[in-house]
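Removed: one protein chain of the complex. Kept in place: all other protein chains.
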Amino acid sequence: MPELLQFLLSGITVGAVYALVALGFTIIYNASDVVNFAQGEFVMLGGMITFFAHAAGLPLPLAALIAIIATAGIGVALNKLAIEPARGAPVVSLIIITIGASIFIRGATQLVFDKQIHRFPAFSGDQPILIGGATILPQSLWVIAGALAIFFCLWLFFTRTLIGRAVLATANNRIAAQLVGINTNYVMTLSFAMSAAIGALAGVLVTPITLTSYDVGLALALKGFAAAMLGGMGNPKGALVGGLLLGILEAMTAGYISSQYKDAAAFVVILAVLFAMPQGLFGRKSTDRV
Amino acid sequence: MLTVEGLRSRYGRIEVLHGIDLDVASGEIVTVVGANGAGKTTLLKCLSGIQPVSAGSIVFRGEALTTVPAHARVRRGLAQSPEGRQIFTNLTVEENLRLGAYLFSDDKVERDRDDAFAMFPILKEKRNLAAGGLSGGQQQMLAIARALMGRPSCLLLDEPSMGLAPILVAQIFDVVKSLKALGVTVLLVEQNAFGALSVADRGYVMETGRITMSGPAAELIADERIRAAYLGI
Amino acid sequence: MSLLQIEGLGIDFGGVRAVNDVGFSLKPGEIVSVIGPNGAGKTTLFNMISGVYAPARGRVALDGEDVTRMPPHQLARRGLSRTFQNLQIFQSMSVLENAVAGHHLHERGSVFADLFSLPAARRRSRASEESARALLDRVGLGRAAEQEAGSLSYGALKRLEIARALALKPRVLLLDEPAAGCNAVETEEIDHLIAKVAAEGVSILLVEHDMKMVMRISNHIVVLDHGEKIAEGEPASIARDPRVIEAYLGAQAAEAQNADG
Amino acid sequence: MIMRLSSKATTLLILAAVIAIAPVFFPSSYYFRVGSLIFVNGLAVTGLVILIGYAGQISLGHAGFAGIGAYACALAPVHLGLHPALAAVLGAALSAAIAFLVGRPILRLKGYYLAVASLGFGILVSMVLSNEAQLTGGPDGMAVPELGLRAVLKAIGIDLSNTEFWYAFSGLVLVIGAWLALNLYHSPTGRALRALHGSEVAARTVGVDVAHYKLVAFVLSAVYASVSGSLLALQNKFITPDVAGFMHSIEMVTMAVLGGAGSMLGAILGAAILTTLPQVLTVFQEYEQLMLGLVMMLVMIFMREGLLPSIARRIRGRAE
Partner (left out) sequence: DIKIGATLSETGPASFLGDPEAKTLKMLVEEINAAGGVNGEKIDLIVYDDGGDPNKARTFATRLVEDDEVVAVIGGTTTGTSMAIIPVFEDAEIPFISLAGAIEIIDPVRPFTFKTPHTDRMACAKIFEDMKKAGISKIGLISGSDGFGASMRKQCLEIIGEYGIEVLADETYGPTDADMTPQLTNIKGKDGVQAVLNPGFGQGPAIVTRNYAQLTVGLPLYQSHGVASDGFIELAGAEAAEGVRLPGTALLVAGLLPESDPQRAVVVAYKDAYEKATGKPVSTFGGYAHDALRILVDAITRAGSTEPSAIRDAIEGTSGLVGTTGTVTMTAEDHLGLDLSAFRMLQIEKGGWKIVE
């Protein structure tokens, strides 16, 4: 069954990309209940800035580091300039702000950089690795490892650290959070910085595979969003599993059923899962008594 | 310890506090009574910093608080058990308590938590349950316990006895008294005016955003008007 | 003939028996109070009776009809109405509209009539608005009618919920701590209101921690502890029941109670 | 979000007056085109006001219904021999039926879960439209037959240019659509929708069949979107799957929220702004995207309830 294996490897590769994006959503969502639709732009920025820094002669690791730091800075700016001033606005308004931000970032990127598609070299070459008749590129392993590592860090962050719980508390009840002494502005800033950095890191990891250009953000954000919802928004485990599942679903559909309708199949499965589990696979039900 | 002068506050265009003057001495228990909508909750919200103040001053231990953000007031020793409980419904009881001591990370946190469990054993039973699943009264206990976890030097309590069984109402007032013994200052807003005035040193009466009467608790409790309007006697 | 009949009702949360084997009945115009320590299962019992939770065991009958696990809106149609311990207000609507919303069942027509604003639909709307104003007056919120509901104080919101529940013209009314957040004088007003409603033939099931109020207006009291019914009877006998005193009233409060009574 | 400022009559009057008077100031017939687009978008947004503003349910897939309405007008005349106007009605009926079927399961979901489910629905529709190329012409689209009403008008002596006709016609449809939606607002149905928006449990206990009313809102808004798609198709005489695309869904929601989903005029104003903005921003050339994003952010930051409600609040504030 080398085909099955190949489909699986392909699914895991793509799934890890989705998982990385989905993981980026979790922190801001956990801190504010807002799905940041500009998350895809963070991924795009990670790839684009790395490419241009690399093209300007910097070694790849340094270029990637600059990209991550710069993107984190942009995340903080987004919070300070757009989210914080709108504090207390209804969640839909905040979502529109993040959509506006994503259009803005896209517009700025095409001006500062360009509208071409770019790629930088894979970290460990392009020699495919053979596994039982199927192949996988070394870069895919990087992506998978990245997704696992970020998942693990986030999981630790939210379950083992006080500040992680403060993030959750901020989203759950901002006023109460202030009343116990949590600086909610700081929590928000931190969340945006971390989300943006994770997004940028994702961009750095996936660009050798997916390529990048100023407008890849939206599609990535959409898939990442779907993956996160499938797994249950806000839960790192959900993001990881949701991403991988979505990728494998797509690959299997493309391989066995119809490549035309692989996205459709993915969404049908998401609908089916949500029908049975309205909170996604691992989402927790909010417990509000009446 | 806490001095409020000419405090005004508004929701949108509607002013609901029209210049409140009030002071609380260190180690004192002071209570505010008043009818529904008098502005008691608003006053406490102004003090803890989650409600903007449009005029007047709040001075706490010699420092002007008016521009200090809410979270920083906690650091200065001012904690609140708010109206509507405002617990973290998605977090467990234990996490709620831990966050109450957000500013601390020493061994005493655990001791404080055990004290809280001793005070409200039911919370210990439910420690791993999402706080949103607690009954109304249990949530009220959690809100009080969480405020105590912050090791306040001045505690603002907004109707702490609300929704509690009679046996616990008595206990809450005992707790308030014992806090005084520990040197904690308490500003208590209560609908159970009788209970509140019984434990308080002094009291204020609030009517539609103004202080209309104040004095030693014993005097207030004996005042005919107060007996008629708030105690139902 | 009992209007509301509850038998062996029970539900579990994560293995904990929140309510177990609770049964009692309610006659027309009767006021029955459910009391018990915090977490005894009073609100959960209300939630099961009103269809918010599906009971795991037992049976609820309304006027002889088995209504166990029936969704709330169908129970409402059969004359069961309630208020909430954790306020459930239509925040972005005005106070008046909150009360009008309580008339939903009486003003309901077809969507088409509403879309085209047919005269019948308008007439129904107007009728329920008038009735809602009267109800607001009754609970003392007449002057706040045009205000945004979100801007009321806690005590006022409690009364708004009562008005909204009354708008259904219920046969059975479930009140979960209606006097919480009200001072003694305000509580007495609510007292009178409840008594008057009961006098009109509405059966009332009441959860309340204010013992003065409970003793004053209840015909019958059911005591829960840890989800089980531990006592039941006339107010006077309940106040003396040692198990109730120990679990719920506390010696101090019981003394005060007896001194008052 | 209380719609105090706009009693039904004033809202309709303002709307009708603006539609009737604006052409006096139009320097060229291009403005009629922009106007008619505003009305077409405004109609879809009016439907979303019912869904988002009244009932508090979000949908990121409503363009799917616009797609159904649009392609009904393209396909039904060719394959079923229907008159384009009837095709639009058929499209609306089909949209309602699909909304009814799809709505049942997905409206059980809340918040973002509903958003992603509706988004999935929209993507399914646009995917079918672009994959079934034999039928729909694929991503490159297909032609739509003439509505023919203009010719009828001409026969009775009213001679309008193409753009003028569509301006007047979609304006009329918008006014009717807004009238219906406004009727709904103060009606028992509208109240039930707003009640379940506030608290589903409480709505249930006052007798509101929450699932039913959510479905009502969903179906109604689907019909609005469908008619809007039909109008667009008939006006452009050419249609591509973009009309059902994700971006179009987002655009619709943005229009509603930007203007103020709680107020009908506000939402239509939002449609007007987002429709004209790209036209205005062309002077900024490469900076167009940047400006668009910036405007969206600024409006939502400084007018969090949406443009019109915030302005109204400010005016009322100053008056006192």
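Per-chain numbering from 1; labels A, B, C and D assigned in written order.
The rule we apply is simple: a residue touches a chain if its C-beta (ideal position, glycine included) is under 8 Å from a C-beta of that chain, and two chains touch if they have at least 3 such contacts.
All values reported here derive from a predicted model rather than from experimental measurement.
Considering the entire complex, the omitted chain makes contact with A, D. Screening A:V216, A:M233 or A:A265 against the full complex identifies A:V216 as the residue touching the chain left out. With the whole complex as reference, residues 27-31, 33-34, 37, 130-131, 133, 138-141, 143, 162-163, 232, 236-240, 242-243, 247, 278-279, 282, 285-286, 288-289 of chain D touch the missing chain. Mapped onto chain A, the footprint of the missing chain covers residues 3, 6-7, 9-11, 13-14, 17, 110, 114-119, 126, 128, 135, 137, 206, 209-211, 213, 215-216, 219-220, 251-252, 254-255, 259-260, 262-263.
Definition applied: only the chains that are shown with their structure count from here on.
Note on connectivity: the fewest steps through touching chains from chain A to chain C is 1.
By count of C-beta pairs in contact, C-D exceeds the other of the chain pairs C-D and A-B.
The chain with its C-alpha centre at the largest distance from the centre of chain A is C. Centre to centre, using the average C-alpha position, chain B and chain D are separated by 49 Å. Chain geometry summary: the mean Cα position of chain A and that of chain D are 31 Å apart. Contact with two or more other chains is made by residues 43, 52, 84-86, 88 of chain C. Touching two or more other chains at once are residues 133-136 of chain B. For chain D in complex with chain A, the residues that touch the partner chain are 52, 58, 105-106, 108-110, 112-113, 115-117, 119-121, 123-124, 127-128, 131, 201, 246, 250, 253-254, 257-258, 261, 286-297, 300-302, 304-306.
On the chain D side of its complex with chain C, the touching residues are 1-2, 180, 183-184, 186-192, 194-195, 197-199, 201-210, 216, 220, 262.
On the side of chain C, the complex with chain A involves touching residues 43, 47, 52, 84-86, 88.
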